[in-house]
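The other protein chains are all here in position, but one chain of the complex has been omitted.
Chain lettering (A, B and C) follows the sequence in which the chains are written, and residue indices restart at 1 in each chain.
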Amino acid sequence: MITPIELMLFVFVLISAVATALFRDVLASIVVFAAYSLGLAVVYTFYRAPDVGLTEAAIGAGITTVLLLLTIAKTSRPAHEKIFEPINWPAVAVCGGFALIVSSTLFAFPSVGDPNTAAMTNPDVTVYYLENAYEETGVENTVTAVLAAYRGFDTFGEAVVVFAAGVASMIVLGREVFA
Amino acid sequence: MTATLAAIAEPLATIPPFTWVALAALLMLIVPRSLGHAIAALATALVGVQAFIIPTGSYAETTFLGFETVFMYSDPASRLFAIGVGIIATAAALYSWGSNAPKVQTAFALSYISSTVGVIYAGDWLSMIFFWELMAVTSTALVWHYGGDAVRAGYRYAIAHGIGGTLLLGAVVVHFASVDSFLYAAGASDPTGIAPGAAALLAALGIGVNCGFIVLHTWLPDTYPRPHIAASVFLSVFTTKTAVLVMYRAFPDGAMWLAYLGGAMAVYGAFFALLQYDPRRLLSYHIQAQVGYMLAGIGTAALISDAGFATAGGLAHAFNNILYKSLLFMAVGVVIYRTGEEDIRNLGGLWKVMPLAFVAYLVGALSITAVPGFNGFISKGMVIDAAHEVKLFPLLLGEDLLWWLLILGGVGTFMSFIKLGYYMFFHGSSDISPKDATRGQIVAMTLASGFCLYYGVAYGSLFELLPHAAEWVPDAKPYSTGHLTESAILLTAGFVGFAVFKRPLGWLAHVMRDVDVVTVPAVFYTGRAFVWGVTEGWAAVDRAVMSTIASLKRLGSNPEGTARRLGFGTDEEPIQLRSGIARSMFVLTAMVAGAIAILLFG
Amino acid sequence: MTDGSVLGLITTRYAYLVVVFVATVGLYMMIANQNLVKKLIGLNMFQTGIFLFFITSAYVVDGSSAIVPADGAGGPFASPLPQVIVLTAIVVGVSLTAVGLALIIRLYAEYGTLRADALREVIADE
Partner (left out) sequence: MSDVFLPLLVAIPIVLSVVPLIAGLRYERAGWPIAFVGSITVTAIAGYVAVTIASSGRLIHALGNYPQPYGIELVGDELSALVALLIAIVSLAVLLYARTAGPRGNAFYSGYLLLTGGLFGVALTGDMFNLFVFLEITSLVTYALVASDRTSGKAAYAAFKYVFLGTVGASMYLLGVGYLYVATGTLNMRDLQEAIASVGYGDPIVQAAFGFILVGFAIKVALFPLHTWQPDAYTYAPDSVSAYISALVSTASAYALIRITYGVFTQSFLEANDLIVTAILVVASVSIVVGSLLALMQTEVKRMFAYSSVAQFGMIVAAIGLANETALFGAILHLLGHGLIKAGLFMAAGVLATAYGARTVTDYAGLSRRSPYAVGGMTLAGIALIGLPPSIGFLGKWFMALGAVEAGAWGVAAVIFASTMLTLAYVFRLVEMLYFRSPSAARTDESAAVEVPDASTDGVAAPDGGSIDRVTVAQVAIVVSIGITVIALGFSWELFADYLDPVLGRFFA
């Protein structure tokens, strides 16, 4: 069952998400989106993923917001009289349909926090990591062990993505931006 | 001695003949011209020799593209055609040598022969269609190589054969789907033909393009007059006659529509031939007419009790046609080669200065017009005899419509060859004095003429090559009084017809000079020419087809213009369904929802 | 364990519903908002929905985060694998955002607008 903390967090996340979509002013939108990211970071931490929460706070709420603000500074922030965007009803309809259909798959899902799901009990993956990570890698934090050792190749890829983003920006904008 | 012979014969009986010819085509590119042509003649002659050596049955069975295929399927029909190709390809190679044909052209011609032989010996639909498409490519290359006008014509030729080939390919695929095998004789001792239904329809249309069915024939007179004279000799015989063979493979038991369509082609082709003044174009229309006889023979098999005889007649006519039609193209080619003139009204009186070309022409003309003593008499007589027994739509004298069509076509053929000979060789006196044929051309024409005469006189040796020979040979009497009388009447009618209609013909031909330029008005005047029995109905069909082809061509060459006329896109921005991010995401969202809904609730 | 009714869905799989909702809002933003920057925010939001999905799948009620001491005591633990995936995916996401923003700057320099509809008009006229 849902706990009051979860309820509060989720309500906050939902409201900030909708507000991000509806605020007409881009700056306001960015700020609310930063708040949304922070909210999510807290949710992650509550869901026993402190590393992810920290990363989300730093990257999602931090770097992304800075990048967005920089872009606004380099381009323009059109002035608006109205506070909210008009609602695009066809978009609402198709998104609503999407949401309903995807939600209908959730009937087959395990409850939130159920310890007996396929994912949690897979002896070769989750259970194996939890039981053997320390022995094999010497790290107490299993997340770090998986990140650095078992799935080190993903982490290598992650580094490559960051490098690629740098190269991509250079190609797109020309070198002078970074010079 | 016998052992040596057997040692030679064994590879000849097992290695598919098209390999020699393909090899010769490659050699042609590196050796000197004369040596190359000698090799070419030998390789093609070997095809004819091999035809006698390969015993009946299936050989060179293998898997190709993952299916059981037979590269060497020898039955009376394939043997007959292989002999014909052997003789004429050899003659044509010599003719090329004697006509200053560049060696690259002859190399293309050899690759074309090679794929033709591949089709002839194919024992299954898959290898057949493979060589069939290869034929289209190599023959296009042969046309193209000449450059100039031939290039545009070759382009249209390629499109026609591309479409035909694709239709036939469709037929083959459908056939496979219903029979689950590509072999001609899948699960049966005798070939059963193409599967009925969609496969048969597609096959009829696809093969029909190559056969020159009326309305599918336009490529034929368009292409053959244009390339090098030696190239025309190759082209004139192999594509259309191979198509007849494949038609026989598809419908071994004949079909009513095939018989009557053949009859109609005989008349249509002969009529249009009559109007031509370009000698090679005239001959090209005769290809259509003659193919008409062959198809009539093959088709008639379904209509009469003596089916084997009708089939044999159709195939025999194809064989004879290979011989005399190439002879005619050679003779006419010599005239063009020496005079550079392609309008027969500007010629005349040449028989004195070019006696050899004249004699060759005469032999060819007498063969095609079925004069007794020449091979055309034998086989055309067989087809007409078979039609004599058909009693579906009796007209005058108790003879069937089919019979009358064939007779009418025969008269028309005769008239047009009198016309061609008259204009080229008589018709006033010659004011030019070109040389006669070259040595190579003489050898080639002698070879072809010799066989025309041989099979006209020693018809027994032709009969024994034909399928179902045992069933009908004992009753076949080509030189019976009845046949000779029939022939005499036919020939007289031809002479009288030419004498009477020479002037109106000239007028008609004047207003219908070039089919390409004035097809539509030609069709209009055709409507007036009731004399010739051409009905307005044909004209309407021809017009409709012509305009369809024209509009298809327009669509193909300027599709965006067509789209604009239909209301899509503008000049500035051609139609391209360019949507922005928002619409793309909208569609995407809907697609995801749709896919999952289908998976969950499907 | 799981309840097939709609009420059961809401009470026991609420976090997944939030995932769907957030992702849908992201999609909506990409469709309906004309400002390119906001579209990009929508893209981000769509991705965060997926991150939440993975984190939820790793969560165990009354468990602790996946820091297992040497003696293996404690537990139950949250599953480490989805958390690793999200860590990587967050970095991938911000990289994409950076490239997208670079492109926005290029487009603005070229056409002087950030509105998708105006941009399409200008490009079509070009």
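Worth pointing out:
Basically, a contact is a pair of C-beta atoms (placed from the backbone, for glycine too) under 8 Å apart; a residue touches a chain by one contact, two chains touch by 3 or more.
The structure displayed is predicted, hence computed values, not measured ones.
Although it is not drawn here, the omitted chain touches the following shown chains in the complete assembly: A, B, C. One of A:24, A:48 or A:151 touches the chain omitted from the figure, and that residue is A:151. Among A:13, A:61, A:95 or A:120, the one in contact with the hidden chain is A:120. Against the chain not displayed here, subunit A makes contact via residues 102, 105, 107-110, 117-122, 124-126, 128-129, 149-154, 157-158, 160-161, 163-165, 167-172, 174-175.
As for the chain not pictured, it touches subunit C at residues 23, 27, 30, 36, 39, 43, 46-47, 50, 53-54, 57, 81-82, 85, 88-89, 92, 95-96, 99-100, 103-104, 106-107, 110-111, 119, 123, 126. Within subunit B, the residues in touch with the undisplayed chain are 65-66, 130, 133-134, 137, 151-152, 155, 159, 162-163, 166, 170, 173-174, 176-177, 555-561, 563, 568-569, 571, 574-581, 583-585, 587-588, 591-592, 594-596, 598-600, 602.
Everything below uses one rule, namely that only the chains that are shown with their structure count from here on.
Set side by side, A-C and A-B show the greater C-beta contact count at A-C. Mean C-alpha positions place subunit B and subunit C at a centre distance of 68 Å. Look at where the CA atoms of subunit A average out and do the same for subunit C: the two points lie 4 Å apart.
The mean-CA centres of subunit A and subunit B are about 72 angstrom from one another, to the nearest whole unit.
The multi-chain contact residues of subunit B, meaning those touching 2 or more other chains, are 582, 586, 589. Taken residue by residue, subunit C touches two or more other chains at 27, 31-32, whereas all remaining positions touch fewer. Against subunit A, in their complex, subunit C makes its touches with residues 1-2, 4, 9, 11-18, 20-25, 27-29, 31-33, 35, 37-38, 40-42, 44-45, 48, 51-52, 55-70, 72, 75-88, 90-99, 101-106, 108, 114-115. On the subunit B side of its complex with subunit C, the touching residues are 573, 580-582, 585-586, 589.
Residues 90-91, 94-95, 97-98, 101-102, 104-105 of subunit A are the ones touching subunit B in the complex.
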